[in-house]
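Heads up: the structure comes next, in C-alpha cells.
Some chains omitted; the rest stay in position.
Letters A and B name the chains as they come in the text, with residue numbers starting at 1 for each one.
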C-alpha cells in the first residue's frame, strides 16, 4: 500500500509546496483536490490544487513534472460535491465539473477519481433512487470510456442540523452499496473507503472489506472518537457531531492494526490517504502539518514504508 | 414496586377478563388503555378498556369494583396519540381526548396518565418546539388542576419508513427531557420510563434514573434485541426496525437485574408494567397470555412479589 494524504488540508500551499511537503513528511502519494476555483461553502471543500476547468495537456504535464520532481505519486483526483442536490442548476454544475475531473485524470496518468453520490437530504433513500440512476448511469459510462475508476466515499455527509435528516451522500452502508452496484453494474464503479464513518454508524468496518474487495479503489485514513457521555445524553437520533469527534488516525476508535490486517489479506495494494479533519489540529498551517507528520509516524506502524 | 402489564396486548378481552387474568398470572396492577372507540391505525393502538368519552362517576365506580374484585390495582391510564401531528384537526381530537383521560383519572382514584408528547415527524426538534409549548402548557395545567401526573413515555415512535425521519414523539433523550421540564416546570410533568428505547439509541439506561428520579411516575418493562449482523449492514441511519427487535423482558439486551438495582436505590416504588410487543408471541391470544406468564416469572426474580 501507498501512504498519502488528502490535499484539502493544505489550502494555502501551492501544488509544488504540497508535493515537497508530502515527500519530506514521508508520504509517497497525495490525493489532489479539484474543486472549481471559487469560495468554499463548507469546511474542507473548495480547495483547488489542480484546476481542471479548461484543462490542457500542457497543464497536465506540468502537474506530472511537479509530482515527479518531488518523488510523489498522484493517488487520485478528489472532488466531493452533491450531484443530487434538489437545486437542479447547482446539481448540473456539479455534474459538469465532475465530468471535467474524470476527463482530466487520464491526462495526468491517473485512473482514480474520488467523489460523492450526493443526495437530496430532505428525501428518503428510496425517493432519491430514480434521480441517482438518472445522474450516475451516464457518469459511470463516461468513466468507463475514459478508463477511470470512480471511488465513492462512504461518508454520510450528515453531521449537523444543516444536513438533517438524510445527509448529502447516499453511499453510507453495505446495504446501499449492493443496490448501487446492482443497478449500475460497472467495474469502474467502486469505493473510496473510509472506516471512520462506520464507527459512528455503529457498524463493523472490517466485514465489508471482504465482501467489497473488488470495489476498493481508494482508502481514506481518518479516525473518530465516540464520546459516550454525550451519546448517553442525546442518543443516535441527534445529529452525529453532537456525540462524536473526527480525529487523526490513532486518536480515535478505529483499530488500525486490524484494519490493515484485513485490508492486506483482501489483496488491496492501493493508496491510503490521511484525511485531516481534527479540530484540535486546525489552528494554523503549522499544526495541520504537524498532524500530517504525526499521522505518518503512526500509520507507518502498519503500512510498509 | 408493583408488577403489572399494559392492557393493549389483550384487546379481545373485556375489562373483567383482563383483571381476572392479571390476578391469576401474578400481576398486582394493570395499565388500562383509553383510546377513543374506533379502528386502530397502528399496532398496539386503538384499544379501549376504559371508554372515557362520556365518563360518569357510575362508570368509574364500576371500573373500580371490577378491579377491586379481582384484587388488582390500576397503575395508570394509557393513551398514546400524536398531539403534535401536522394535521391540526387530528391533533385537536387527540388533545380533546387526552383532556378526557386526564379528567377520568381522579374519578378512578388514580393519579397517573401515560402518553406521548407527539411530534411533527417531518420537522426537527427545534422546529417542533413552539408547538410543543403551545399544546402542552395548558395540558399540564389541566393535569395540575386534576391532581394528575402525566408520564411521558420515552419512545421515539420512529421504527419504519412511515415515521421517517423524526418519529412521532419528541421525548426521546435526557437532553430533550431537560428542555421539556425547564420550559414547563411542573411537578406533574414526568416520565413513563421504558429502558428498551435507550438500548437501540445506543444509550445508557441507568444513568438517567439517577438524574430524573423525581420525574419517574411509571415504568414500562419491555426489552429489545439489537441484531449486530443487520446493524453492520445498514447502520444507524436506517430505520430502527431494520436492525432491532422488540422482545419480552429477559429475551433482549436490557440487564434487568441492574435496572431494578438502580431503580430501587432511587427510591422508586411505583408500577412496572410489562409491555408486550414481541412478534414471536403475537400469533394468538393464548400466546400473548403465555408471554405475560413468562414475563411475570422472569421479572419476579427482581421485583418482590
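What we mean here is this: a contact is a pair of C-beta atoms (placed from the backbone, for glycine too) under 8 Å apart; a residue touches a chain by one contact, two chains touch by 3 or more.
Bear in mind that the values here come from a model prediction, so they are computed numbers and not experimental data.
Taking the whole complex of the structure file rather than the 2 chains in place, the copy count of the single sequence reaches 6.
Rule of thumb we're sticking to: only the chains that are shown with their structure count from here on.
Subunit B meets subunit A in the complex at residues 124, 126, 156, 158, 161, 164-167, 172-175, 198, 201-204, 207, 228, 231-238.
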